[in-house]
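If you scroll down you'll find the structure; I have some questions about it.
Note that this complex is displayed minus one protein chain, with the remaining chains in position.
Let's look at chain A:
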Amino acid sequence: MSNNSANSSNLVIAQKAVKQLRLEASIRRVKVSQAAADLKTFCLQNASKDPLLVGVPSSDNPFRPPKSCALF
């Protein structure tokens, strides 16, 4: 590969990197306190519906041991 194309590919890599960084720098951000508050709110709002947090009554549990009934 000629020196010229090595230079131009380095250039293109650098241009790609700068394009990507410009994009990342331009996005809007919120404060962590705001983001944390939203995460907290989501957790608390959905906590009562989370079966791994509050459990489900045995009758609703899809994984409970199957009960059998005997007919005499």
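Keep this in mind: contacts are C-beta pairs under 8 Å (C-beta built on N, C-alpha and C of every residue); 3 or more make two chains touch, one makes a residue touch a chain; residues count from 1.
The rule is simple: contacts and distances are computed from a predicted model.
A chain of the complex is left out here; the name its UniProt entry carries, from "Nucleoporin NDC1", "G protein subunit beta 5", "Transcription initiation factor TFIID subunit 5" or "CTLH domain-containing protein", is "G protein subunit beta 5". Annotation for chain A: contacts to the undisplayed chain at residues 1, 5, 7-18, 20-25, 27, 29-40, 42-47, 49-56, 61-64.
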